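Right, subunit A next:
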Amino acid sequence: MGPEFLAVLQILSLALLAAGVLFYVAGSVGLLRFPDAPSRLHALTKADNVGLGLVSLAAAIYWGEPAIAAKIALVWLFAIISSGMTAQLLARAAPVADGSGSPAEYERESGT
Partner candidate 1 sequence: MSAAFDILLCLMILATAGIALFVRGAFAAIAFFIAFGNLLGLAWLALGAVNVALAEIAVGAGVTGVALILACSRLFELGDNLADVRTPLASRLGSAALCLGFTVMLAGVVLTIPPGDRLSKVVAPLLPGLGIENPVTGVLLAFRGYDTLLETFVLLGALVAAWSLTPDASRRLPPTTMVMTDPTSRIVAEAFTRLLAPAALIIAAYLVWVGSDLPGGAFQAGAVLAGALVVATLGGVVVLPRLDSLAARIALMVGPLTFLAIGLAGAALGGRFLAYPDGLEKTLIVTIEYALAISIAAGLALLAIGPPQPMPNNARADAR
Partner candidate 2 sequence: MLVEGGHVFAVTGAVLAGLGFYSFLVKRHPIRQLLAANVVGAGVFLMLGGLGRSPGGADPFAQALVITGIVIAVALSALGAAMVVRLAACGDKDEAPLGEKREGP
C-alpha cells in the first residue's frame, strides 16, 4: 500500500463521515419540520440508521483493520435491530406524544 492509496482512503473516510453527518442533520431537520409524532419517528429512525451506517463505514475504513471492521459492523447491526424494535414501541405510543406531555393525560383524554 503506497502513500497515495492511504491518502485516498483517508479522503474516502472523510467523505463518508461528512455524508453520515448530513443524514443526521436531515433527520434532525425532519424531527423539527414534520407535523406529527409518527412522521418525526420516520425521520429519526431511518435517517439516523443511514447516518450511523456511513459514520461506521468511515470509521472502519479509517482504522483499516478487519477485526475492527467486524466489530463496527456488529455495532451497526445491533443498532439497526434495536431501532427497528424501539420504533415499533414508540409508534405505538406516538398518539400519546401527540396529545400532551404525559401518558396518563392521554389516557384520561381518550377515556380509557
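Picked so that all candidates are chains of the complex that A comes from, given by their letters.
Everything below uses one rule, namely that a residue touches a chain if its C-beta (ideal position, glycine included) is under 8 Å from a C-beta of that chain, and two chains touch if they have at least 3 such contacts; residues count from 1.
What you see is a predicted model; the values in this text were computed from it and never measured.
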- In the complex, subunit A is touched by which of the candidates 1 or 2? 1
- Message: Quick check: in the complex, which residue numbers of subunit A touch candidate 1?
- Response: 78, 81-82, 85, 88-89, 92-93, 101-104
